[in-house]
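Below is the structure I would like to discuss, written out as structure tokens.
Just one protein chain is left out here, and the rest sit where they should.
Just so it is clear, A and B label the chains in written order, and each chain counts residues from 1 on its own.
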Amino acid sequence: MKRTLFWFAAVSLLVFPQCVPAAEVKVSDATQACIECHSVIHPGIVQDWQKSRHSRVTPGQAMAVKGLGLKVSSTDVAEELQGSVVGCAECHTLRPKEHADTFEHNGYDIHIVVSPGDCRTCHAQEAQQYTRNIMSHAYKNLAGNKLYQDLEHTILGGIQRRDGKVAIQPASAATKAEACYYCHGTRLKVSGTETRNTSLAGELKFPKIDGWPNQGVGRVNLDGTLGSCAACHTRHQFSIEMARKPYTCKECHVGPDVPVNKVYEASKHGNIFSSHNKDWEFKTVPWVIGKDFTAPTCAACHVSLVVNTEGEVVAERTHQMNDRLPWRMFGLVYAHPHPIEPDTTLIRNKNGQPLPTDLEGGFASTYLIGKAEMDKRRQALQAVCLNCHGRAWVNGQWARFENTIRETNAKTLTATQIMTDIWAAGLASGLRQNASPFDEAIERRWADIWLIYANTIRFSSAMGGGGDYGVFADGRYELNKAVMEMQDWLALRRRVLPEKKP
Amino acid sequence: MKRTLFWFAAVSLLVFPQCVPAAEVKVSDATQACIECHSVIHPGIVQDWQKSRHSRVTPGQAMAVKGLGLKVSSTDVAEELQGSVVGCAECHTLRPKEHADTFEHNGYDIHIVVSPGDCRTCHAQEAQQYTRNIMSHAYKNLAGNKLYQDLEHTILGGIQRRDGKVAIQPASAATKAEACYYCHGTRLKVSGTETRNTSLAGELKFPKIDGWPNQGVGRVNLDGTLGSCAACHTRHQFSIEMARKPYTCKECHVGPDVPVNKVYEASKHGNIFSSHNKDWEFKTVPWVIGKDFTAPTCAACHVSLVVNTEGEVVAERTHQMNDRLPWRMFGLVYAHPHPIEPDTTLIRNKNGQPLPTDLEGGFASTYLIGKAEMDKRRQALQAVCLNCHGRAWVNGQWARFENTIRETNAKTLTATQIMTDIWAAGLASGLRQNASPFDEAIERRWADIWLIYANTIRFSSAMGGGGDYGVFADGRYELNKAVMEMQDWLALRRRVLPEKKP
Partner (left out) sequence: MKRTLFWFAAVSLLVFPQCVPAAEVKVSDATQACIECHSVIHPGIVQDWQKSRHSRVTPGQAMAVKGLGLKVSSTDVAEELQGSVVGCAECHTLRPKEHADTFEHNGYDIHIVVSPGDCRTCHAQEAQQYTRNIMSHAYKNLAGNKLYQDLEHTILGGIQRRDGKVAIQPASAATKAEACYYCHGTRLKVSGTETRNTSLAGELKFPKIDGWPNQGVGRVNLDGTLGSCAACHTRHQFSIEMARKPYTCKECHVGPDVPVNKVYEASKHGNIFSSHNKDWEFKTVPWVIGKDFTAPTCAACHVSLVVNTEGEVVAERTHQMNDRLPWRMFGLVYAHPHPIEPDTTLIRNKNGQPLPTDLEGGFASTYLIGKAEMDKRRQALQAVCLNCHGRAWVNGQWARFENTIRETNAKTLTATQIMTDIWAAGLASGLRQNASPFDEAIERRWADIWLIYANTIRFSSAMGGGGDYGVFADGRYELNKAVMEMQDWLALRRRVLPEKKP
């Protein structure tokens, strides 16, 4: 019998290595109270959490880990939190006075929206790094930039006809929340309370939250902190496996403005991932190159703590995410060195516009990292490459990538020159007082070039030429075609329309 | 030795839980006769069937299941069918007189095309529900609608030059069958017989079937029934796992007119599916939320019998598929409440056109479900959401979705007003007697707006803002751009062309 049990356990561990005996789990009374109702009314959440590491390991146990496997970076976790697993109450009752959505709920002070301010209780280092991540400012970086607001307005806004012309109307909050701010994050605000009749407890009061639901990377939370850890560490399993797989990044980086996932999937690395990831180990910390995985995912290059087979650190864990990135490939309107500060609303180009480059392609250098920092970041990224590729390979790849930055910036300049001619000829109104440079058809064709095609080419280059994205799929074929179309548009009008001044 | 066998069985069941000992299988003599030849000439089919549940369980055994696990909904399966597994002969010799393609084949009356009329022998309830599914009428709903036929003609038709103009030619049956009707289903027709020399049995006669092969959802079968169960339950494994995975729906719903799969893959739900589905259980009936799966696939929201961890029914199984859907998001040319009848050729808008909306955006309400039914369907769908999301979350998501219905309908109206102006100015011929509103370049740009961009935005909204599809990827960026282009096209012609009347 004993032997039978032994074999059952051995086989189980081979087949389900993630299972930990339930007997060891210590759930707090408060969490037990939550589960009693919510396992009936929200079984999906509760079941998901039960599959999580949070449901099986206490902070105290996690803090006892020595060396690189340590996941709880805080050293000052409150004594009373260390002894229970991280359940509902552990997060949803933390720091009640700091959350504007705290409400009395069956004897507990609950808040609905858990924030990085809560997660930092155990994960201080990651939360701190994330404040330096440009993503954490994604709300303000968009909503607080006059020029970007104009572009957003012409994209999201309603479009009506007046006197035979089209006029853009402001987009509703609902539209914004599910469009740009789905990824950027909404600004949450408690706008009152509402009483709802619940099946288990009769009438209950709940706070009403504008901008909810949202899990955007730059969400402005009800405790004033920025971001949502659940953007990547999906509630309520918070699985490191999921954060390390490229599907998570795909939620926001699928394109065509940032077609990272498409390019990755078609790249050699993506091919290896797709074919072999079923045999990889996604849960070990640190993550061992070659042993746990044989090609990088997004996380391997940009986030994770990766080590070589000797256990030496190849790259430190970072939630800043751009500290291995010298260039910001996204064209605004040209690719440029990364901004120094995550709050990009501070940036002014030489013309006083809130842009990291000017319309002629010059960099707003005061606000962007310099050569030394760029070198440091390049080396940090290449350290990962060099574990599988020789120096000549990596240098060759990098030289092509930086050539592509220059090439696509030069093409963007050509397109911008044509656009400027069109404005100067009064054929579009972008230069006029109070006019938008984004609300006419030809202006939008210009935007395609720097917002879609140039970005696509750069991402294709960065990921080793992934698939057709450097050529036909929103790549060079389309970019050159769009420039030809702008030229064609202008040439026809020059021939058939009387000249007018802007 | 006995212990060794026990362990072998135990380990096997852990590793291959789907295996059932071959000894229990009772194959009919007729099926055995089929297999003798066809396992040699079509081993792929036979092997695939051998992996199926049909090959291992008899209807009698399946009917004995009590409770929600019951898969055979018919209570009157003929005695002689109950004792053998469901093999070749069980389906391909059913109801021989009702199938126009029945032919004598080595002593058996075989028909080639198995239809829902056959499947209903065991699965009566599902077949009955499917007759109420708008998909089952997909052939006639397209082929029997004069306006849709005009659109189809301008899409599929050959395009030739005559007197310096382009003229659309009728598409061939072969083109139609592999284009629109690949998904909608073809109309099958026996057009004669042919004799073929076979490797195992010499010369044999077979029926010739026009429109074959096809597995479209609205196929008009040779017994008069509509649809093909194999559209989703792929022959010959008929795997419930496959029908529950989103790849099945992707076959027809990949876009860009109905980009459901693209949006799903980029959504939070799709991310969870992609990352974790390897650990899910896709074969259990009923399907347990949280335990068997931790994020919905298409089937979970729209088709499957799902229960909570207490075993309580959250949603009943349905093959009508739209009884959890108040809105039909697909623009014709506006989004609208679902039609009451699956046969949509009955619908007339206020102008007498066979459309669920008129060109000004009004609903053909007589033919569409009313508020009470919409409420009922909304609640049926939200019952699934509420197992993982709180009421505030679900309400917030839903309010955004219905806002998006209104927003995209309003934008479609603006585009239609410009199109109407163009027609009125005689710059396109859509208003003229016998002229198509779909066969000129500017008319096609108008169609992009309601057929591609508006639909994309709505699907993105419905699935929680999935990825970039609400903004850049055929979303609001493209929709507004297209309206600007229509305006630009009209403005230029107004300036340089003499006015003419339509």
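Heads up, the rule we're going with is that contacts are C-beta pairs under 8 Å (C-beta built on N, C-alpha and C of every residue); 3 or more make two chains touch, one makes a residue touch a chain.
Since this is a predicted model, take the numbers as computed values, not measurements.
Only one residue in the set A:Asp29, A:Glu203 or A:Glu310 touches the chain that does not appear here, and it is A:Glu310. Note that of B:Ala179, B:Val285, B:Ile340 or B:Ala491, the residue touching the chain absent from this view is B:Ala179. Among the residues B:Ala64, B:Ile159, B:Val313 or B:Ala399, only B:Ile159 touches the chain that is left out of the figure. Although one chain is hidden here, its contacts on chain B can still be listed: residues 7-8, 11-12, 15, 39-48, 51, 112, 154-161, 164-166, 168, 172, 174-175, 177-180, 182, 196, 206, 208-209, 212-213, 215, 234, 237, 239, 241-242, 245, 247-248, 250-252, 254-258, 261, 278, 439-442, 444, 451-452, 493, 496-497. Within the entire complex, the positions of chain A that touch the omitted partner chain are 7, 10-11, 14-15, 265-268, 270-272, 274-276, 278, 289-291, 294, 308-310, 386-393, 396-397, 399-400, 403-404, 407, 410-411, 414, 417-418, 421, 460-461, 464-468, 470-473, 475-477, 480-481, 483-485, 487-488, 492, 495-496.
Simple rule for what comes next: only the chains that are shown with their structure count from here on.
Mean C-alpha position of chain A lies 33 Å from that of chain B.
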